[in-house]
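Excluded from the complex is one protein chain; the other protein chains are retained at their positions.
As written, the chain order gives the labels A and B, with residue 1 at the start of each chain.
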Amino acid sequence: MKQFISVDDVDNVGQLVDDVIQVKSAANNKIGEGLTMGLLFFNPSLRTRMSIQKAAQNLGMDTIVLNINDDGWKIELEDGTVMDQGAQEHIKDAARVIGLYCDILGVRSFASLKEAKTDYSEKVIQSFVDYAGVPVVSLESATLHPLQSLADLVTIKEFKIDKPKVVVTWAPHPRVLPQAVTNSFLQWIRQTDAEVIVTHPVGYDLNEVFTSGIKIQNDQDEALVDADFVYTKNWSSYSNYGQTPSVEKNWMITSEKMLKTRNGKFMHCLPIRRNVIATDEVIDSSIVYKQAENRIWSAQTVLRNIIMKLKDA
Amino acid sequence: MKQFISVDDVDNVGQLVDDVIQVKSAANNKIGEGLTMGLLFFNPSLRTRMSIQKAAQNLGMDTIVLNINDDGWKIELEDGTVMDQGAQEHIKDAARVIGLYCDILGVRSFASLKEAKTDYSEKVIQSFVDYAGVPVVSLESATLHPLQSLADLVTIKEFKIDKPKVVVTWAPHPRVLPQAVTNSFLQWIRQTDAEVIVTHPVGYDLNEVFTSGIKIQNDQDEALVDADFVYTKNWSSYSNYGQTPSVEKNWMITSEKMLKTRNGKFMHCLPIRRNVIATDEVIDSSIVYKQAENRIWSAQTVLRNIIMKLKDA
Partner (left out) sequence: MKQFISVDDVDNVGQLVDDVIQVKSAANNKIGEGLTMGLLFFNPSLRTRMSIQKAAQNLGMDTIVLNINDDGWKIELEDGTVMDQGAQEHIKDAARVIGLYCDILGVRSFASLKEAKTDYSEKVIQSFVDYAGVPVVSLESATLHPLQSLADLVTIKEFKIDKPKVVVTWAPHPRVLPQAVTNSFLQWIRQTDAEVIVTHPVGYDLNEVFTSGIKIQNDQDEALVDADFVYTKNWSSYSNYGQTPSVEKNWMITSEKMLKTRNGKFMHCLPIRRNVIATDEVIDSSIVYKQAENRIWSAQTVLRNIIMKLKDA
């Protein structure tokens, strides 16, 4: 693996999922000793931050963590700018220098949710890919979250259900959120044998790049019937970019709704707004902690593969 | 030791103090190798933060440090809430997930000083104890600071004074402070052979749970007579919770006041407001740096004991 920005960096998704399950049960192998993992955060992070640091340390790597806007400098993203305003360092200089100090870089950025074109150009993570000169691992970007998706696939696989029905459902949230987790999950889950249905209120369409060929329903109740997994997430509209049109029915996942499923497992990437996205009861009997735990082993497997590639080179 | 939240987690305080003194003079033993120590800060910290990280690293542990409100998410403490306001993650989800990523957790929280009941319920640290599934070490909680108290007992013990007279005195401070350090010190020191007296201005009563059976005086001058150790600390009122009634006399510790003692040693947990809590002269000839240094060895002994318990299991 040369980098890990999206599912396209993976040769064989099924093999990678199996690798994670194998890493999870194996003793840690310190193949990262003598290597430095840089972890750059443009935005807050809890699970991703801790699980990637744990994974890197499990492999024997040294880690350097930087909250880039607080610890370092304000970053300019646009090329050719006269930098006489607030931004103190251009992303291409920061990326190139940080690449000199680290063997592998993890980068966490976030959508602005102002313009689809800007967010989907993935300026931040792409600048690191272009200028850092070392492998870049996405710790969630503006439009994708591949480490989360890999952990999700591992979690699903561990239930050993043949051709599971996976329902991806929108749920309410008081803030405007990006489409990254859902986009990414769809990229990954379609590479498995799962039957996938997406359900969301009218107006919450996702980018067709991710949904093409996938069944979309606007009736949540109907979508949930016989689901093996209920992957729940809030997102803002893609077509009316970053908007959150009002929704009449209550899309929160409740125990009653879960009764329509085939003993369906509730999934969410966390953090979760309790009693907004889903009730306490649903969350407390869910598999969200299995997903969270699999974040370590997914990160560790991705880092291991990148290190092996580095050592081959 | 299964956890370290208060003196009640210690079987034998005298033995633990002796263990610290022994750890201090011994070479570090890397019994923590392969284990991860998570350090979670809800509040600022200097000595505790550095000494626990040093202690964990001395034992060979990997450390992950998180300023939870800045690096991670705003945390909801109440059960059953509809989380449609500012808080992004419920403490039971955060605790459970963080527990998956770490072998031992250190947690630093702070009193709100609004309601005694809330602070003394120790919601934050108790949530980690209840949900994290791994041993929790208090890095100061709303009402206790056991790592400080253990270091204080070690410092006192090192002077080898038989039945020392230990005077715990209130001193002035421009801000409203919790009772945690004093509460905790009283819990610990009463388990030794010391003669303990608490002195504070009228209106600054502590919670009787901690003072019962201990002599209280409102006359600081009289209390200081023949003291071997003068443990100084500001706190706000417990009975009139979080209030700071005006005080007529100047309770700052001066060299003149120290003359009443039996060559008494001035103690303070730091940080200290110079020329408010005590004069420069008093602080500069005090044993506060010995206390601070003993923070490392106390933390290291506690972690060592927890690791040994983990390995036994």
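Note that contacts are C-beta pairs under 8 Å (C-beta built on N, C-alpha and C of every residue); 3 or more make two chains touch, one makes a residue touch a chain.
All values reported here derive from a predicted model rather than from experimental measurement.
Of the listed residues B:A26, B:L46 or B:I216, the one in contact with the hidden chain in the full complex is B:L46.
Although one chain is not drawn, the whole complex shows that of A:I52, A:A94 or A:A292 it is A:A94 that touches it.
Touching residues on subunit B toward the chain that is not drawn are 28, 41, 44-47, 49-51, 53-54, 57, 67, 70, 174, 270-276, 280, 283, 288-289, 292-293, 296. Panel shows subunit A; residues 34, 36, 38, 62, 64, 66, 68, 70-73, 76, 79-85, 88-90, 93-94, 96-98, 100-102 of it touch the chain omitted from the view.
Here is the rule we go by: only the chains that are shown with their structure count from here on.
Averaging C-alpha coordinates per chain places the centre of subunit A 39 Å away from that of subunit B.
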